[in-house]
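For chain A:
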Amino acid sequence: MMSSSFWAMGGYARYVWPCYAFAGVVLAWNLWSARRFRVAAQLRARRAAQMTMAAVGES
Partner candidate 1 sequence: MNVGPLEAFALLVRRELCLSFRRPDQLLQPLVFFLIVTTLFPLGLNLQLSLLRDMSPGVLWVAALLSSLLSLDSLFKSDADDGTLEQLALSGQDLTVIVVAKTFAHWLVSGAALVLVSPIVGTALGIPTEAFLTMMLSLTLGTLTLSWLGAIGAGLTVGLKRGNVLLSLIVLPLAMPLLIFGAGATDRAISGTSSAGALYFLAALCVFTCTLAPFAATTALRITLE
Partner candidate 2 sequence: MWTWFYKLASPPYVYGVSAALAPWALGGAALAMGYGLIAGLAIAPPDYQQGEAVRMIYVHVPSAMLSLTVYTLMAAASAVALIWRIKVGHAVAAASAPIGASFTILALVTGSLWGRPMWGTYWAWDPRLTSELILLFLYVGVMSLRLAFEDPSRGDRAAALLAIVGVVNVPIVHFSVVWWNSLHQGATIVRLGAPKMPGSMLWPLLSMWLGFMLFFAAVLCIRLQGEVLNRERQSTWVREAVKS
């Protein structure tokens, strides 16, 4: 099924496959960017919590 005619896409390969490749890039970027954002927010929250704890005097 994954024969060369499949990859050729009836001659339109140079439009179809970049299309799907870019879609993959956009989806991957979304996941990566969101995860990075969440991690950064968690780090900032943890640091804020630590500073509050230090100010209050807990340990």
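One rule holds in what follows: contacts are C-beta pairs under 8 Å (C-beta built on N, C-alpha and C of every residue); 3 or more make two chains touch, one makes a residue touch a chain; residues count from 1.
Basis for inclusion: all candidates are chains of the complex that A comes from, given by their letters.
A quick note: this is a predicted structure, and the numbers were derived from the prediction, not measured.
Colleague: With chain A shown on its own, which candidate in 1 or 2 touches it within the complex?
Modeller: 2
Colleague: Taking the touch rule as given, give the residues of chain A at its contact with candidate 2 in the complex, in rising order.
Modeller: Listed in rising order, the residues of chain A that touch candidate 2 are 1, 6, 9-12, 15-16, 18-20, 22-23, 26-27, 29-31, 33-35, 37-38, 40-42, 44-46, 48-49, 52-53.
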